[in-house]
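I'd like to ask some things about the structure below.
We show some of the complex, not the whole, and keep each chain where it was.
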Amino acid sequence: MAALGLVTFLSDFGWSGGYVAACEAAVMRVSRDLRVAHIDHTVPAGDVAAGALVLARVAPLYPEAVHLAVVDPGVGTSRRPLAVAATRGDFLVGPDNGLLLSAAEALGGVRTVWELDVTALRSSAGLPPEDVSSTFHGRDVFSPAAALLATGADPGALGRPVEIPSLCRLPSASARSSELGVAAAVIEVDRFGNAGLGLKFADLPGRDAYGAAFVVEAGDGDALTRRARVVRTYGDLTVGELGLVCDSWGHVALTLNGASAAEFLGLKPGVTVRLTLVKEDVDGR
Amino acid sequence: MAALGLVTFLSDFGWSGGYVAACEAAVMRVSRDLRVAHIDHTVPAGDVAAGALVLARVAPLYPEAVHLAVVDPGVGTSRRPLAVAATRGDFLVGPDNGLLLSAAEALGGVRTVWELDVTALRSSAGLPPEDVSSTFHGRDVFSPAAALLATGADPGALGRPVEIPSLCRLPSASARSSELGVAAAVIEVDRFGNAGLGLKFADLPGRDAYGAAFVVEAGDGDALTRRARVVRTYGDLTVGELGLVCDSWGHVALTLNGASAAEFLGLKPGVTVRLTLVKEDVDGR
C-alpha cells in the first residue's frame, strides 16, 4: 500500500500541557518522515458532535491522508478503537463513538472498518504491547495506529474487520421546514460571532434567497425577534444590521455587521433558531 | 522561478473550528511538498493594523518565503486580492487593505504588485474556478495563490499588475516628541503584561537613555502618573518597580517586575502614553 505520509489530527485536548505534542511525538516515533497537520484541538471537552462537524468539513480539503481524531469521553472503557478506510483513499482513526463517520461520508463513504488490536499495533510500532494507559489512548493507541497506516502498513495486520452497521452513529441534527419557514439548531459560533445553523443555504425557503428577508426567532418562550436580510457577504450589511449569509461551509449563518450576532441574540450551539420568510421583501429590494 | 517551498501564515481566524487548517489544507492540495509555518492566528478579529504589525516584525526573520496574511473584514466585497513581490525575494499574499505593506517594506520594499485573478489562479491550482465562497477567501483564493507562488508559479499568470500608489495604506501611528517628552500610543500588550509603544527606543529623549527616568502619564483626563526607570532588562528592576526597556522589536515598552504593567496602568492598544524626561536622574544613578 502506498504511503500517504500525512497525518491530520483533531482532538479536544487543548494546546496546554503537552497532550497534543505527546501524540505528535508518538507519530514521529513510528517514522520521522511523517508529517502532522493540526485541524483543531479546541473542540469542547468531550463534545463528539462538535468534533465530528469540524472533521467532516476540513478533512476532505486535504490531499489523501490519515485523519487521526480523538474526542473520547469513553477512553479506557469497552468502546472500540477503529480504523476506517474511506472511498477517496483516506483513513480515519479514532474511537467508535460517531466521531469519524460524517467525515468518512464526506470522503466518499465508508469502505472498510477495522477494530484496532492494541497488542498487534503496538508490536508493529515497536512499542511495549502492554504499556497502555487507561486515560490516554490518543498517545498509546490511536497515534501509533495512524502513523503505521500513514507509512503504508496493512490495516488488516492492525485489527480485525467489523460490520459497518455495528458502528456507533450520532443523531443527525436535521432542520424542520415548511413552505415559509424553517427551524434549525445553531451548530457553530465562530470567532467573529457568526452563528452557523444546521441548515444548508440551498434549503433556505424562497425562490431566490438573495434579497429575501426573514424574521429570526431565537431561543424558547418569549423569544427575541429580529429581522434579517439575506446577503452575499458581511460587507453588504449596514453597521449593526442583522443578516443571513451562506457561510464558508455552505450553511446558513446569522451575522451582524460590526458585532457578534451570537452575543446579540444569545445564541450558542444547540439553541434552536426559527426563520420565517417575509415574502414581500423578495421582490421589494 | 525557483520554488521558495515555504508558506508563512497569519490570520485573525483563531485556532478553533478548523479555519486555519482549511487554509493549510488548500496549500497542501496544490503541493504536498509545501511547508506551512504559522506566524499568528490570534490577531484581534478584523484588526488589520494589529495584523500588519506582527507580520512586519516576524516575516523578515524567516528565510525567503511566501507570506500569506488574511485579516479581511471586507471579504467578498470589491477590495482587491493581491500578490506583492518584495525586494528581498519574498511574496506576500492577502487583501488590499494595508495588511501587507509594512511587511513588504521590512522585506526591502515593494517591487511589483498584482491583483489576483480568481478564475485564473483557481484554474492553475486545479480547483473549480467558480466555486468560491463569499466569506472565506483565505481558503478559496489566498491559500491557493500563495501555494502556487511557493511552487514557483509565475505571478503574471495569476493576475494583472497594479500601480503601487493605488494600494490601500494604513495610517501610521507616529509618536509626537519634544525635547523632554514624547507621546506615543500603545501598539501591543504581550502575555507578560509589557506594553509596547509606537516609539523606537532610539527616539527616546535624553542623551543616554539607560539610567534616565521618566514620568509616565497614561490615559486621558486625571491620568495615573508614575515614574519609570530605563533599564536593559526586566531583571534590572526591583519587584514592583515600573521600568522602560528596549523591547524585542526595538521599541520602548513599559514593564513592571513581577506583574503586568498594562494591567497596573490600565493600558491597551491605542491608549496614549506620555513620557517626560526627569533630567536629574540621567546622571543621578
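Read from first to last, the chains carry the letters A and B; within each, the first residue is number 1.
Here is the rule we go by: a contact is a pair of C-beta atoms (placed from the backbone, for glycine too) under 8 Å apart; a residue touches a chain by one contact, two chains touch by 3 or more.
Just so we're clear, the structure is a prediction, and the values are computed from it rather than from any experiment.
Colleague: With 2 copies in place, how many does the full complex contain?
Modeller: 3
We adopt the following convention: only the chains that are shown with their structure count from here on.
Colleague: Indicate the whole-number Å distance between the mean C-alpha point of chain A and the mean C-alpha point of chain B.
Modeller: Chain centroid spacing, chain A to chain B, equals 31 Å.
Colleague: Of all residues in chain B, which touch chain A in the complex?
Modeller: 12-19, 21-22, 24-26, 28-29, 32, 45-46, 73-77, 133-136, 139
Colleague: Which residues of chain A touch chain B in their complex?
Modeller: Going by the criterion above, the answer is residues 5-6, 8, 10, 15, 37-42, 54-55, 57-58, 61-63, 188, 190-192, 232-236, 245-248.
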